[in-house]
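Following: one structure in structure tokens, then a few remarks.
Only a single protein chain was left out; the remaining protein chains are all shown in position.
Then we have subunit A:
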Amino acid sequence: MAAQMATTKVPEVRDITRIERIGAHSHIRGLGLDDALEPRQVSQGMVGQLASRRAAGLILEMIKDGHIAGRAVLIAGQPGTGKTAIAMGIAQALGTDTPFTAMAGSEIFSLEMSKTEALSQAFRKAIGVRIKEETEIIEGEVVEIQIDRPATGTGAKVGKLTLKTTEMETIYDLGSKMIESLSKERVQAGDVITIDKATGKISKLGRSFTRARDYDAMGAQTQFVQCPEGELQKRKEVVHTVSLHEIDVINSRTQGFLALFSGDTGEIKSEVREQINAKVSEWREEGKAEIIPGVLFIDEVHMLDMECFSFLNRALESDLSPVLIMATNRGITRIRGTNYQSPHGIPIDLLDRLLIIATSPYTEKETRQILKIRCEEEDVELSEEAHTVLTRIGQETSLRYAIQLISTAGLVCRKRRGTEVQVEDIKRVYSLFLDESRSSQYMKEYQDSFLFNETTQPTMDTS
């Protein structure tokens, strides 16, 4: 049985049916690398950015091997050059077993939690602990239940339970407690049941297929299962992966385990964290747990301020630390919370610890490819000329703007009952929706007629 358990993979816990909306990066399936880590030009939704993708691939391999826990990576580049896409690609390629936590830099600002608390929670969400649960169970199909009631009507009942698998059959003597729980579960001949050896808990798995014809009139909720194989007394081993944060939450006494579901967990005392750390390292020493350093991705990292950066510096040194991936689109700018200028808005001492991956603007051919992929993702048919026009728009304004036009043009096209988006549709939405540069052009021309205009105000620092 252990082998059967082992060969059939542990069912995925996160398997919840959900309707996937078409997000900005929903077309990304991985980093698009081949086995030798060489990037393919177009693969898994990724286009171009060969050098950065290769770099990300190297880091991915190291994460998988568990080599670079406690290190940090910065993805830097202009807006719309695929920084988030690369991070998403890493997340997809890591699979479900490695924890990946994504957050935006501004998420840490909350009234309920201090900034460092929010950061430490994010850190601990990104560290997985693998543990194993082992139970001895008796699993079989009920052949017969025989219960002897004492003639006097009172007194202990005794009985016999016959269970079988495809290989064997045996008779168990039943005590009064067992009889009670069997009748409570309404177990009858033909049911497939498991009995937990340690607790004596009985659970019904369903009815055996061989007995399917016994009763024609059966409720829809009756489940049919195969008669179990192999030995009757089995050992069931299940491996779970939980994050450190989840363990923190159940152990944080003021909150109780319900906090996990309400979403708002509040602050967790540092003593609780220390206790958990101690327990987990004790488990690790006893061979009861494996630590899986995951990935924490902080987008728009320039939104963090000085306090957070120094916290990061410290947190990366801890022995329970995930791989930190950050992304920013800023150049040399002011560090938040100070008056100092620094590259990427990140203090030099933190920058020194980072591996930096740069992304570069897409070429025309790449833009064309990305637009094509997005069209497929959003289920919009694009004619050849319209594609060329859209690529042009993407080059001259921004890739994001061009992507926005896809679905809007698709709508216009559907309205005139066309099957394929034509140049006219693109033109129409181009005139309806302004891009960033045309909008600011418009502002400059008509700023006098807007309210509260102060021409002397300095422009926003986005350099």
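Going forward, a residue touches a chain if its C-beta (ideal position, glycine included) is under 8 Å from a C-beta of that chain, and two chains touch if they have at least 3 such contacts; residues count from 1.
Here is the rule we go by: contacts and distances are computed from a predicted model.
Please identify the absent chain by the protein name in its UniProt record; candidates are "p53 and DNA damage-regulated protein 1", "Peroxin-7", "Glutamyl-tRNA(Gln) amidotransferase subunit A, mitochondrial" or "V-type proton ATPase subunit F".
Choosing among "p53 and DNA damage-regulated protein 1", "Peroxin-7", "Glutamyl-tRNA(Gln) amidotransferase subunit A, mitochondrial" or "V-type proton ATPase subunit F", the correct UniProt name is "p53 and DNA damage-regulated protein 1".
Any idea which of A:I131, A:A189, A:I202 or A:V423 touches the chain not displayed?
Residue touching the chain left out of view: A:I131.
Out of A:A289, A:L324, A:I346 or A:I406, which residue would touch the omitted chain in the full complex?
A:A289
Out of A:T170, A:N313, A:T333 or A:Q395, which is the one that touches the chain we can't see?
For the chain that is not drawn, the touching residue is A:T170.
Can you name the residues of subunit A that touch the chain not displayed here?
Per the touch rule, subunit A residues meeting the hidden chain are 1-4, 6-7, 13, 97, 130-134, 167-168, 170-171, 173, 198, 230-233, 235, 237-240, 242, 246-247, 250, 257, 260, 283, 286-290.
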